[in-house]
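Note that this is a trimmed complex: some chains were dropped, and none of the rest were shifted.
The first chain written gets the first letter, and so on, giving A and B; residue counts start at 1 in each chain.
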Amino acid sequence: MSATRPSLKLTHEGALTMLAGALAKAKELGVPQNINIVDEGGNLLAFVRMDGAKLLSRETSLSKAITAASHRQPSGRLNPADAVNLQLAAGQRLTNLVGGLPIIIEGQCLGGIGVGSGTGAQDIEVARAGLAAIGADDQTP
Amino acid sequence: MSATRPSLKLTHEGALTMLAGALAKAKELGVPQNINIVDEGGNLLAFVRMDGAKLLSRETSLSKAITAASHRQPSGRLNPADAVNLQLAAGQRLTNLVGGLPIIIEGQCLGGIGVGSGTGAQDIEVARAGLAAIGADDQTP
């Protein structure tokens, strides 16, 4: 029996670097975004809401980040037939919206990045820029 | 008129024995799980989240356990056309996801076991192992 296991945590510097990388991509695309970085426990590490981003996308983008961290895969991969059932049963933070990506480094999931206020494709592109900023794995196809 | 009726309650030792049985099966399958045992009132008796289990499946698996205890039958037997309506009306703990089984002993429902983070079939198999550990009835087909 081992009571502990070694793991990696994302630092706040890492989270802010991700935020900056995602922000730069959103500016390049010309689309204001909500950008959330959460740790493996689903707790917020860093956030920015850009000028003109949709206010309510704050919550959807946070759900995307938590979903990606929880499931260790991009959000949007649930069976559509189950999505509403799962979301209600999970207390609503589980979402099947795209725009959430897990933060995977050295094979470990350290948390998630969730982006929302653009189109799904824009949200994903901005989230990927966040991963790239710290050299995290990118599991998008 | 009788003001009282005798009943059976699951002990915490029974709940922990179920937890251990389900955990052993999950290890054998190689799938990390959230495992919940609730009593007839839907209140948690015992719980474990295995290393690597999905964080948000904590809530879905609890909902499965409460649903099975409430309806005295395996979760997942609602008419799919009614499932979301029922879930919303019930305050979200009623779910049609599979992986929740009632704990039935001597014809009485003593609570439910709810498992989540694997496939539906894996969740059910792990829940059944929990029932078997205390010799509870197994109503799965």
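One rule holds for everything that comes next: contacts are C-beta pairs under 8 Å (C-beta built on N, C-alpha and C of every residue); 3 or more make two chains touch, one makes a residue touch a chain.
In this text, all values refer to a predicted model and were calculated from it rather than measured experimentally.
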item	value
Copy number across the full structure, from 2 displayed chains	4
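Here is the rule we use: only the chains that are shown with their structure count from here on.
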item	value
Inter-chain centre distance, subunit A versus subunit B - centres from mean C-alpha coordinates, in Å	31
For the subunit B and subunit A complex, residues of the former touching the latter	51, 54-57, 59-60, 63-64, 83-84, 87-88, 92, 95-97
Sites on subunit A touched by subunit B in the complex	5, 40-42, 66-67, 69-72, 82, 84-86, 88-91, 93-94
